[in-house]
Every structure is written in structure tokens, then in C-alpha cells.
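Removed from the display is one protein chain of the complex; every other protein chain stays in position.
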Amino acid sequence: MASRRRVVALLTDFGTHDAYVGVLKGVLLGFAPEAQVVDLSHDVPAQDIRSARRLLASAVPYFPESTVFVVVVDPGVGTDRCALAARREGRLFVAPDNGLLAFLDQGRPAAEFRRIDADRWGLRPRSATFHGRDVFAPVAGRLASGLAFGRVGAVVARIEPGPPEPAASSIPGGLAGAVVAVDRFGTLVTNLRATDLEMLGTGGSLEVRLGARRLGAVRRTFADVPTGRPVCFVGSFGELEIAVRDGDAARRFRCGVGAPVVVRAVRAR
Amino acid sequence: MASRRRVVALLTDFGTHDAYVGVLKGVLLGFAPEAQVVDLSHDVPAQDIRSARRLLASAVPYFPESTVFVVVVDPGVGTDRCALAARREGRLFVAPDNGLLAFLDQGRPAAEFRRIDADRWGLRPRSATFHGRDVFAPVAGRLASGLAFGRVGAVVARIEPGPPEPAASSIPGGLAGAVVAVDRFGTLVTNLRATDLEMLGTGGSLEVRLGARRLGAVRRTFADVPTGRPVCFVGSFGELEIAVRDGDAARRFRCGVGAPVVVRAVRAR
Partner (left out) sequence: MASRRRVVALLTDFGTHDAYVGVLKGVLLGFAPEAQVVDLSHDVPAQDIRSARRLLASAVPYFPESTVFVVVVDPGVGTDRCALAARREGRLFVAPDNGLLAFLDQGRPAAEFRRIDADRWGLRPRSATFHGRDVFAPVAGRLASGLAFGRVGAVVARIEPGPPEPAASSIPGGLAGAVVAVDRFGTLVTNLRATDLEMLGTGGSLEVRLGARRLGAVRRTFADVPTGRPVCFVGSFGELEIAVRDGDAARRFRCGVGAPVVVRAVRAR
């Protein structure tokens, strides 16, 4: 049923100015010449595990079940940090054990983790600075070409959680959270999820504040307000977002990641 | 005759820092695992329909006849704007109906337009903010995998023209136009086409002005002048361009999109 052309999706903080991404792909294709290689992004901020994890968690459910994800944001390369392989619902992942794959450990069904045996499956010699090329690409290529997941290495019982996500918290009559990302359009993405907002009750409307600024009710989409007006809505990945229609909210409100956001239920009068 | 590996070419304003492009590709590959996916660009200025349309119109003739183009610059997502599919000479297109595909309506042979039945062919549920993922990717994937164009939805008689292109105009003894793009090398691309210039006659040479600055005659290529000198020539897409050899014309002349350009025929003496 699965295509012979297995998708291998790449997510790194390598940027696209240097040879790193190209070299990783060259090694990968040597092991998996038929792979369907897809760039998720190579523009994750350097060494920013949180950003990479958010991007990955958003993208995974939309990829075919047999996809192999190669995720390399690796400030600990050259230390004794473990190189992980993971499997959930047919999707496979390789990444350093630094929290990048922690979201797999939380959801259901449970993911299975293994420690990559780099001596067996990696390139030789192996550098102390570029395991994307020397470990993750060869293992991903082998997995895409049929290496059984169980042969990658020993089972890992507990993975590193990595940097914690900022948590949303309950406040009287509402929820307090924060901006966790600013997208290309200047839209502010928050850590308040649609499922959280629904618990605030449906007897009235929800009002949003960004810092001290009142932004009004939660709408369906940015097209529900006139051009140039701020608008709050549940975005396409289920998170509360703050935008300016046909504009740039981050620039307008001069704020970014970390800015406090509060949502309160307002009784219908 | 056509390859089983149909080309699917992507053009968006999503940038490459967020998950948007990756997610669109994931959905696409779920429907079309054998597709040959190509990024035209994801760096179109945010919500800039004109730029995307120019880039697309330049690229289309160079792609195989069976290519499916996915074009998403979509400030009207979530409104009642139509989602279009189009066909011309075997090439297929999906895009919001906001002018992105208007150039297909002008050329010959005539293009055929249909309104995408998103309820039938899109993802469920469908967001109000990301139809690249929820509508255009699934329809493009289905088209690349064999869905007949005629089944996409009902025929559309008239599409939206979108923002008008700046027009070149006749002036005594010449043509007046403007810079419409600045490329990566700082070259100024104008809306004066080789075919327009030919109508100015061939009895002498053509002289170019950029604002008040005289730039001399139209040459064959930038290699026809010494390093560091300004040079005007008909570029590789048939438009008059203004460059500085081994330099950056936009920086040298401190101008960009909208700068006035005049070409006048000069009699041979």
C-alpha cells in the first residue's frame, strides 16, 4: 500500500547558505536513492530546540504514515548525548536526545524510542561536530530503504524532556498565556489552545488582551474584520492567534515571543 | 509519453521559517506520492499578488506540459472568494481567485477555469485561515494522481482580474514605463517589453532614461560594457532591464519598484 517512494522530511537549523544541508542530502540519497526528500525548514533559529519542536509537532500529522523525519538541532553534538530513533503510528524519527522528540512521548499512542547504534549504522570516521551527516542521514536513509526499526539500537526507557514549553494558566474567569511564535505574516501565535478556550464556557463571548491592550472578541478568521484592524481567532493549528488584517501584528503592537496574553469570558448581557 | 512522475510546482508567500510549506507538502504527498515536487519560491513578499503573478507567468512556459502549479497568496482566505482550478495546454493550476491566474485569461490558447468544490475534494474539517493545506494541496495532489480536471467543480465564466499591472504608455518619440521588480543582483526589471521597443523603429539606436538619469543605448547584454558601468538590455524574459556590470543597479541609482523609465528612439545622424 505504501509507495516505494518513502517521504524523508528534513528539519534543521543549518540555514541554506552553507554546505551542511546539501551534504546531509547527498549522504541520505546514497542510502535511499528512491526517497521523496522534503525540506520542512532549515531556518529554525540556531540551536532553538523549542522552535524546532513546535514546527515539527505541527507538521507531523499532515505527513504520510510511512514518513521518516530527520530533525537536527544539536547543540550537544560531540558530548555523550544519545542519538534517538523513534516510531509512532508508522512514522519514524531520528534526532538528538535533547527534547526535540519529547512531544512524541506525551501523545497517544505511545511512541517507541531506541538509541541509535552509531558505530554500526553511521559513517566512518564520525566527526564530533556534524552528526546530521555522519549519523542521522545514514540512519534515516537506511530506515527509508527498509532497515527494520528494531535493529537501529537498544530500547530507551526515558528520553530527555528538553526545554519546557511555557504553560497556560487559569486565572479568575479566564486564561493567561503568552505569544510563543511570530509567523512570516507578523501573526502572533499563542500557547492558548482551542480546547482550553472551550472550557471557558460558551454563555458569552471571549475577550482577548495582549499586554494592556484590549483586542476584542475571538472571531472565526481575519476576514471577519476590516483591513488594518486587529483580530483574534483560532488559527489553522488550533492555537489562539492575534493578527492585523492585511497587516503585521508583531510590528503594529511591537511585541514578540513572550508577550503576555489573557482571555476572559464575558457574560452576554 | 508523459512521465508517471508529474511535476507539482509550488509558489507561495509562506516563507520558509514556519511549518506552512512543510505541512502543505505533507498533505500533497499523501495524495500524490509519486509527484516531482518543485519549489518555485516561497519568498514572494507577503500578500503581494502582483509579484507572485509576475514570477508565475515567467516560469510557466519553461515547465513540462503536465505540470500542476499550486499558487497560494491568499489575503482573502476565509471570505467567500472562490478557489480556482485552471487548465491551459495541459498545464494545471490551483489558486485563490484573486488575480494570480489572470494572465492565463489573456494569453492564447484560452484557459479553462473551474471553481474547486472544496467540500468534496478538500480536507475535513477545513480551516478558515489555511486553504493551502486544506484545499489547494489536496486538489493539486488529486489532479497529479489522475483526477480529471472536469470533475474539480463547475465551470467559471469570469475570474477576478486582481491588481492591475502598471502599463507602459506611448510618448512623443518613445515609450514611458516603470521598474516593476528588482532581482537578487540588484538589476531593475521594467515593464517595457522587447516587442514594444521594436515598434520604436530600427533606423537608429534607443536611449534609456531612469528618472532624470541618461543611461545610454540598449545593448545586447551587460558584458557589453566595462565593469562598474550601467547597462540597459533586453533580459532573459523579454523585458528591458537596467543593470550595473558586476554591480548592483538598485543600490547605485537608489531606486526600486515604481521608478520611471523612458526609452526614446534616436535618429542616426
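General observations
Order of writing sets the labels: A and B. Residues in every chain begin at 1.
Throughout what follows, a contact is a pair of C-beta atoms (placed from the backbone, for glycine too) under 8 Å apart; a residue touches a chain by one contact, two chains touch by 3 or more.
The shown structure was predicted, so the numbers you read here are calculated from the model rather than taken from an experiment.
From the options B:158, B:220 or B:267, the residue with contact to the unseen chain in the full assembly is B:220.
Among A:18, A:89, A:119 or A:198, only A:18 touches the chain that is left out of the view. Checked against the full complex, the one of A:62, A:93, A:113 or A:130 touching the unshown chain is A:130. Residues of subunit A that touch the chain left out of the display are 13-23, 25-27, 29-30, 33-34, 37, 46-47, 75-79, 127-130, 133-134. Residues of subunit B that touch the chain left out of view are 3, 5, 7, 9, 11, 36, 38-44, 54-56, 58-59, 62-64, 67, 181, 183-186, 220-224, 233, 235-237, 241, 246, 248.
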